[in-house]
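In this view, the complex is presented without one of its protein chains, the others remaining in place.
As written, the chains take the letters A and B, and residue 1 is the first residue of each chain.
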Amino acid sequence: MTDTIVSYLAKFGPFKDLLEFLTESYGANGPTLFAFLIFLVGVIIIVTILSTIGGLGTYAERKISADMQLRMGPNRVGPYGILQFLADGVKMLMKEDIVPKDVDRLLFFIAPMLALTGVFGTLAVIPFSSGFTLTDLNVGVVYLIGISSLVGLAIFLGGYASNSKWSMLGGMRGASQIISYEIPIVLSILAVVLLSGGLSFGVITRAQGGWPHEWFIFHNPFTFIGFFVLFIGSLAETNRAPFDLPEAESELVSGYHTEFTGMRFAFFALAEYIEVFVVCGVTAALFLGGYQVPFNLGGDTIWGQLLQLGAFFSKTLALYYFVIVIRWTLPRLRVDQLMTMCWKYLIPIALFNLVGAGVWMWLFKGKSLFVLLFKSGTAAAGIH
Amino acid sequence: MSNLDIYMPILMLLLLGVLLVGITVVLISKVVRPHNPNPVKEQAYECGEDPVGSAWSLFNMRFYVTGLIFIIFDVESALMFPVVAVFKSMNEIGLGGLVLIELIIFITILVAGLAYCWRKGDLDWVKSYKMSEDSKEGTGIEND
Partner (left out) sequence: MFDLTLFFISAVLTVIGAIMVITTKDLMHACIYLLASFLGMAGLYLTLGADFVAAIQLLVYVGGVVILMVFAVMLTGGPHAQKQNKFGMIKTALMGNIRTYTIGGLTAVVVLLMMVKLYISIFKNYTAGELPNYLPTVERIGKSLITDHVLAFEISSVLLLGALIGAAIIARPRKNRIN
């Protein structure tokens, strides 16, 4: 049975009572109704939290860039300007919704919708903790890659529907960049799947441990490179600098969302910042041990879950911080450099990694580098 | 829970994404936002110039080639996903070498195609300028 938040919560007293009550009242439909209620509440909570994180992401972006450039950054709304994103949201809501004359109205409406839908769809399988995963699908990784490719289509449609030259260029660049960088991402994920033997995030996370030497990033030299391939690919997938060609401010005005105003723009921005969090979370789950805590402290209890949430969020937010710092450090790539980087460097490296990881698994029976070193160390010590 | 209940949150999230955008853009925002369109506002933004012609024009072939090669790699990875997923359990019962060889053959054939495209310059983004100036030999282009 697939682990879901429902199967986790059903172990606890009040939820068990609710389940029994619903089963008595509605018969066979009781468990479905129970699942529906839990999922509904869970979905709303997770979407709210992630939207807040996305909003805070815009604030963090400005604050960190201000720090790096010796400026103040937002400091008016709330303490240290932390409520700036709410003010921005209200401003966006009040802005006039300018729809240029020549746009494709249907697609102009659908593009932000697809972007947000694609990002929200990924949230279903993000492993926040062993209990609080909405649903740990057997094919979670494939599902995540598939549903997040809606965002690439949304970026293209945003550029296309605007009927503006800047937007069109940005949209074309964005779509081709996103599909190109999907390949190295998929290939480095394949290497992780090969090590863990399952396509669900739960299996992949449980194959790792709480301590850094049990993470897949330090499992063998190939996964160490694979982590960086995945991370670079994720940067390109989310259109973050140095791969922000679809929205290159200095050449394309604002790229694919030049013509979008008000809430339509806000949804594009929100989708982008949530997607950054999602790819950081996925990277953390695949390579950095995800929600695993040392000694499996707390176990299945509520405190254990909170510790796991803390581990997951601290790893993810550390990566998030790193992504923001990269944006304000590195210059933007040229389009041909971008494609060369993907097709001539990342994809061959990722393929090599995949084969290398397979050979490592076969040669050393799946043992990690640390185990091999440690074992040979003790063996040598035993001889003396 | 019945079999398919685990897919419930996916449907919910997708519907939520659609509804959130729909309701906010169509309903809530319409109530509070101003609406004073004028011809200048409704032009496409081109840094102050009047836009000439439509942006929906013929695009470069290279985007389509990227898409084609992407699809092929996508299908390859789709075929490899189940195989690598069983690699670990196969490795534990001693069949790891067999699976590995099958996987390596599969990847080698794929790499051969990639190497061919690389060698012939199909992976170069700026090839069209180079190609037209190239001499006859070595480009693999027929003189038709």
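To be clear about the criterion, contacts are C-beta pairs under 8 Å (C-beta built on N, C-alpha and C of every residue); 3 or more make two chains touch, one makes a residue touch a chain.
Since we're looking at a predicted model, the values are computed, not measured.
If you put the missing chain back, the residues of chain A touching it would be 1-2, 29, 32-33, 35-36, 104, 106-107, 110, 137-139, 142-143, 145-147, 149-150, 152-153, 156-157, 160, 172, 175-176, 179, 182, 198-199. Residue-level contact of chain B with the missing chain is found at 2-5, 7-8, 11, 54, 56-59, 61, 63-72, 74-79, 81-86, 89-90, 98-99, 102, 105-106, 109-110, 112-114, 116-117, 120, 122, 127-128, 131-132, 139-144.
FYI, only the chains that are shown with their structure count from here on.
The distance from the centre of chain A to the centre of chain B, each centre being the mean of the chain's C-alpha atoms, comes to 18 Å. Partner chain A is touched in their complex by these residues of chain B: 1-2, 5-10, 12-14, 16-18, 20-22, 24-25, 28-30, 32-37, 39, 41-47, 51, 54-56, 59, 63, 66-67, 70, 73-74, 77-78, 80-81, 84-89, 91-92, 96-97, 100, 103-104, 107, 110-111, 114, 118, 123-126.
Those residues of chain A lying in contact with chain B across their complex are 2, 4, 6-7, 31-32, 34-36, 39-40, 42-43, 47, 93-102, 109, 112-113, 116-121, 123-124, 134-135, 137, 141-143, 147, 160, 162-168, 172, 175-176, 179-180, 182-183, 186-187, 190, 193-199, 253, 258-259, 262-264, 267, 335-336, 339-340, 343-344, 347-348, 351, 354-355, 358-359, 361-362, 365-366.
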